[in-house]
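For subunit A:
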Amino acid sequence: MRRLLVMALVATSLVAACGADAGGSRQSSNPDAPLQVVTTTTVLTDFAAVIGGERVGIYGLLKPNVDPHDYEPAPADLDAIAKARVIVKNGVGLEEWLDDTIRSSGTKATVADASEGVTVRDLPAADRDAAHDHGDPHIWHDPRNATRMVTTIAAAFTAADPAGASVYAANLATYVAALRSLDTEIAADIDTLANKKLVTNHDAFGYFVDRYGLTFVGSIIPSFDTSADLSASDLRNLVTAIKAEGVKAVFSESSLPAKTAASIAADAGVKVVEGDDALYGDGLGPAGSDGATYLTMMRHNAQTIASSLR
Partner candidate 1 sequence: MLGIIRFLTEPFAPAYMQRSLVISLLLAALSGVVGVVVQLRRLSFMTDALTHSVFPGIAIAFVAGESLFVGALIAGAVAATLLTFAARSTRIDQDAFMALVLASLFSIGVIVVSRHRSYSADLTTLLFGRVLAVDTADIITTAAVAVVALGVLVAIRKELLLRAFDETGAEAMGYSLLRIDLAVNLVVALVVVAAVRAVGTALVVALLITPAATARLLCSRLQSLMISAVAISALAAWLGLVISYDASVHHGIRLAAGATIVVVLTALFAVVAIAQALRTGMARRRTLAAVAT
Partner candidate 2 sequence: MTNALHVHDLCVTYDREVVLRDVHALLQPGDSVALIGPNGAGKSTFIKAILGLVPASSGFVEVLGTTPAKARPLVAYVPQIDHLDARFPISVQQVALMGRYRRIGWLRRPGRVDRAATLDALEQVGLADRANDSFGVLSGGQRQRVLIARAIAQDAKLLLLDEPFNGVDSVTQDVLIEVLGRLRAAGTAVVMATHDISVAHLACGHACLLNRHQVAFGRLDDALTADTLKATYGHHAVMLAEGTALLSTH
């Protein structure tokens, strides 16, 4: 029996030794930076990088194409949270798992809620869950909200690292200007459309639709939980609505499978926009893609919608 135990231990340590120098682990973007920050969503990671520049080392908890609802913290994440001085979260109930995790890590970081000051949309009545009604968390799809978010982030960075105040202020000013041009650009593009009717993979684009005056006909995943399925009657209603309203295209989202969108499009006889042309609903895309930064992501979404509805 002793021999077996030793064998098990040796096997395990061999596995460990093999990988010890592989160095494939995720770390802060800049471990030596004076301000260590942890962010949740990819959008926030981008914002933090823009505002913080060289002064911050960022550890993003969520990778591109990972559903924030499904996320489960791992030891590396807990260690990063423990070392951080600022944690930036989206809020509006998007990261329900975060509170437990923060408490468990024993971190002394301050938590910055990026949704502070943002007017939160209500969820459609059907999706409201009595115990957890926070509203629609996809606040970043309106560039005016993004401006509010980065302002909050800059304030948090400045509070934790007063020495970098001027850097943060400068970065903030530059970025706010960029956000304003983005907003104007998108508004102009969408205004030229005759048919502004939108069907997407799920209800993530509420703020975008409100900001730019589009009409939201329905979504393929009716609730915010990406694992929920459409019922037969929901499907029928949606196809009827698409035909009745004369919707031109159904948009699939990058982080969700395109099958459901395709089948509805076939039923209703409309175009399906998917794959590389898909919209980014829940966050940014991977490095090198059209959705790698907030600005490129928003432009991609806007252009895709505009060109398909033209």
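Going forward, a residue touches a chain if its C-beta (ideal position, glycine included) is under 8 Å from a C-beta of that chain, and two chains touch if they have at least 3 such contacts; residues count from 1.
Keep in mind how these were chosen: all candidates are chains of the complex that A comes from, given by their letters.
Every value quoted in this text rests on a predicted model; they were computed, and no experiment measured them.
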Ask   = Touching subunit A in this complex is which of the candidates 1 or 2?
value = 1
Message = If we count contacts the way the header does, which residues on subunit A are in touch with candidate 1 in the complex?
response = 1, 3-5, 7-9, 12-13, 15-17, 19-20, 22, 24-26, 69-79, 82, 93, 96-97, 100-101, 103-106, 129, 131-132, 223-225, 227-228
